[in-house]
Structure formats: structure tokens, C-alpha cells
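The structure appears below as C-alpha cells.
For this view, one protein chain was removed and the others were kept in their places.
The block that comes next holds chain A.
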Amino acid sequence: MPEPILSVRDLRIAFDAKPVVHSLSFEVAKGETLAIVGESGSGKSVSALSVVDLLPGNASVTGERQLNGRDLTRLKPSEWSALRGNQVGFVFQEPMTSLNPLHRVGRQIGEALRLHQGLRGQAARQRVLALLEQVRLPRASELIDAWPHELSGGQRQRVMIAMAIANRPALLIADEPTTALDVTVQQEILALLKSLRDERAMGMILISHDLNLVRRHADRVIVMHRGEVVESGPVATVFGHPQASYTRTLLAAEPEGRPAPIAEAAPLLTATQLSVAFERPRRGLLGKRPPPFVAVQPLDLELRQGETLAIVGESGSGKTTLASAILRLLPSQGEITLGGVALHTLSGAALRRQRRQLQIVFQDPYGSLSPRMSVFDIVSEGLRYHQPELDEPAVAERVAQTLEEVGLPPDCQARYPHEFSGGQRQRIAVARALILAPTLLVLDEPTSALDRTVQKQLIELLRDVQARRGLSYLFISHDLAVVRAMSHRVLVLKEGEVIEQGDCATLLSAPRHPYTQALIRASSLEDDLTR
């Protein structure tokens, strides 16, 4: 094994005397990618941040850390600052918030050069331009003067990478660098990181929860679970012959199974020539109003009872807008019929009465439950409004039944959302929707904020509920593995337009449109399909 750049021995981290990482040892060599995988809360980010002393003040870190033979445990604060961004580069998860919105892109990269190399003026600008070209930012000479909000997520992440490598670091730490990006962009960014690593002989630590990414892009892997190393070794060995049972659970956590076949039935939901357009603001006070922005082009849609229709597309493709329009939460043109009722003609109280027929589960398990209400209040609220004739015991009975149906313990009713994990919160959100006995449930990326193992459980729950109640799902997702496990039919959206639709299995195995093909290639479905 070549000489290690970073070596860590017996690293222990505690927050306020509560241990979060128990005993971690690893080495990163030149030109090598070490992946740390684990679910949220496993301590993987904390471990990487502790290497460069970026933890909050109440953390205590012990253990040996050596970078290029230099002992890191005895550094003074000023020496730390000289080290960070210079010998160690960082790429964070959130490209939307890691850049300062008030500084131009070029200036932010230039700052790292100025601080560590003393480059100024034209010399710095030339370097920045070279860096932006290295990270393959398109139109680099133009975008060097762009504001962060003018860039897409993938472009911002490229800028972040340019900042991280500006000072030729020996070690690059990438903390979930692609989690917030679309699948097709994810692959490009990881390929870029890999080629940069090879060009500059950097060591790289890749932190991720996505096993598919790790399998493709790392050399060695450490699997962490609740602060302990469960397993480590070369990627091929760990993934090919996992020793620890936890690793096997993680590997088996890929969504599997297929939705139950459905009987022929009349359509429950039909949308005809449905489209959504947003008015754009006038240019100037008296200027002409530009033509409206069409988020969803006119489309037709049909959903039978007990059927799941997946709407697939990248961010900005209009899939959530489409769902909001069907829910009549957004004004739209066209006709929407649900169970024989023409929803588009209703408004006010009549529309509100119909709303119990179609419910929604949102993506963010943290934002979709009111933090000030107990679980009982959250779940019972809709029922109390739509069926005021029910007395207190009857409501309590229904709440208990519904919570049981979604697999939550009955004693959770008096508790508040913050006491639950992401998966449990999503179950509460499902219970809140189910208690109204809807016929259609809109699932807006219900699994994408969850860990794979939790995802799998939620998918199974949703399939069970569908089989039991004969519910129809409108399932919005960008994750094709989940889509395959959930849906009967698929509709692919790109920039508000339907580019392909059809039976799920057929469409995924033989996509016709190049965009669909790219999506499938990017989401690593192919490996599974051919396996």
C-alpha cells in the first residue's frame, strides 16, 4: 500500500460526554478514495469533520491524527486555519447554502487563493478561470462573474469543488457531495471528482449513504453504524462478500418487490388537457408583461382504482406542480374528474368537502407535521372537521385504528413530532391522510428524505395499505428503484412536458426516449436489471 496521506488511530468523539464515535481507525493513501457509509446518525460526517477540527465547541475528540506525517492533535488555532482549505479541501452536501449569495463566484474562489497563496488581481483571476475550466464549468469565462443564484445545483457544486482544490490539497473530503443533486448530474460530479483525484494524486474521503455510488466510485469502504465500524475493506470484498449482518441489511435494503397486479376497472381520476402556467412579473412599472411561464404543458392523465401512477422527472420538471394542480392547491387549466365529480368546477365549501377524497403525503418528514400539535391532534384534525358528528371516543377509536394500520405504537398519541424519527414521522403523515378514507393518495417523494432501510419499510407499508384499501396512488419520485417497487404505470416529465409514459416494467426495461434512457443509466438500475 502506498504511503498514507492521512492516518487516524483510535478516534473517539463525544458531544457533552455522550459518545457518538467509539473507536475509528483508518488511513487514506495518495490517489485513493475511501468511502465512509452509514445511515444518518451513524457518525460518518462527524468523523470526517473531526479530522480538520470543524466540530462545535461541545465536542471532545481524542485519538491520533496524522496528515502527511504531521501530528494534528497538537495544532494551534492559527495552524488549523492555515491547514484547512490549503492541505485539506472540503465539499459539502448543500450546494444551495455553501456559497455566499452576496459574492460573485469568482471572488469566492479567489478568496481561498488570496488567503493561502497571497494571489491578487489578475493573477488570481487567471488561476480562478483555470480552476473553473478544470472542474468543467461550462462558459467558465462568463460564469466567473455570476452570482450563486444564477447557477444550477450541479454548477454550484462544481464551483465548490473548484474552491476545495484551489490550493492543491493533499486530501479532499466530500461530505455527501451529490445528495442534493439530480441523478444524471450526480454521476457527472463524481466522475469529475475521480478524475481530479487521479490528476493531482489526492487522497479522497467520500461520505455517503448511497451504496450504489460508493460501489462505483470508491476503492475502499468503511461501514459505520451508531458510531462503530461494522466492517471495512476493499469495495469489491465488502460488497461482494459482506461479513457483518448490518452490511448485509444495508445491501439488502434496496427497494424490492413489485406492486400487486390490479384488476381492470374504470378510471378513478382523469385529467384532460391539464396545464399550469405562472404569470411573470411586469418588466418595469409600465412595461409589457412577458408571456406566462408554463410549468406543466397540457397533458392527459388517467388513474384506475388501486393503481399507482408514478410521475418521474428531475427537479424543475414540474412533477410537484402537476400534483398540486390535481389537488387543486394551484390554479390550473383543463378538466380534473375524481370518481365522477368534476373537481375543476368546484370551489369554496364544496371543494373542501371533496378534499377528503384526495390526500397528500409530503417529502419532508420534518416540515410536514406541525411541531406544536400532538400526534393525536395531527391525525384527528381532518376527521373532526369532516365528521363533526363523531363523539370523542369514536374519534379516539379511529385514530388508534389508523395508527395501528401504519405500524405505530398506540402510546405515541400524546407525543410530539420531534420525538419521532424520520420514518415514523412519515408514518404519522400517512395516518393523517388515511384517516379521512381517501380514494386517491398523492405521494410527493415520500421516501427520498429517508435512509434506505427505512425507505424499504415505508414502501412495504404503502403497498400493504394499497392492497387492503384499494387506494390509488399518484407517486412522485426521481428515484427509479423506488418507482419500480411501487408503481404500475410511469409518466416521465421533462420541463413540464410528458415525454414518455406506459407500463412500468416495460418502460424501465425498454425506454424509448433518450432522456429516460439517461435517467435509467444514471440511477444504477441497469446493474440490478441485468443481474
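Assume contacts are C-beta pairs under 8 Å (C-beta built on N, C-alpha and C of every residue); 3 or more make two chains touch, one makes a residue touch a chain; residues count from 1.
Rule of thumb we're sticking to: contacts and distances are computed from a predicted model.
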{"item": "\"ABC transporter permease\", \"Fumarate hydratase C-terminal domain-containing protein\", \"ATP synthase subunit a\" or \"Peptidase\" - which is the UniProt name of the missing chain", "value": "\"ABC transporter permease\""}
{"item": "Residue of A:T249, A:S374 or A:T453 touching the missing chain in the full complex", "value": "A:S374"}
{"item": "Listed residues A:D16, A:E142, A:D391 or A:D411, member touching the removed chain", "value": "A:D16"}
{"item": "Residue of A:V52, A:V88, A:V105 or A:I207 touching the missing chain in the full complex", "value": "A:I207"}
{"item": "Those residues of chain A which, in the complete complex, touch the missing chain", "value": "15-16, 18, 20, 40-46, 56, 58-59, 93, 175-176, 207, 209, 327, 329, 349, 351-356, 358-360, 362-364, 367-374, 381-382, 385-386, 414, 416, 418-419, 429, 432, 436"}
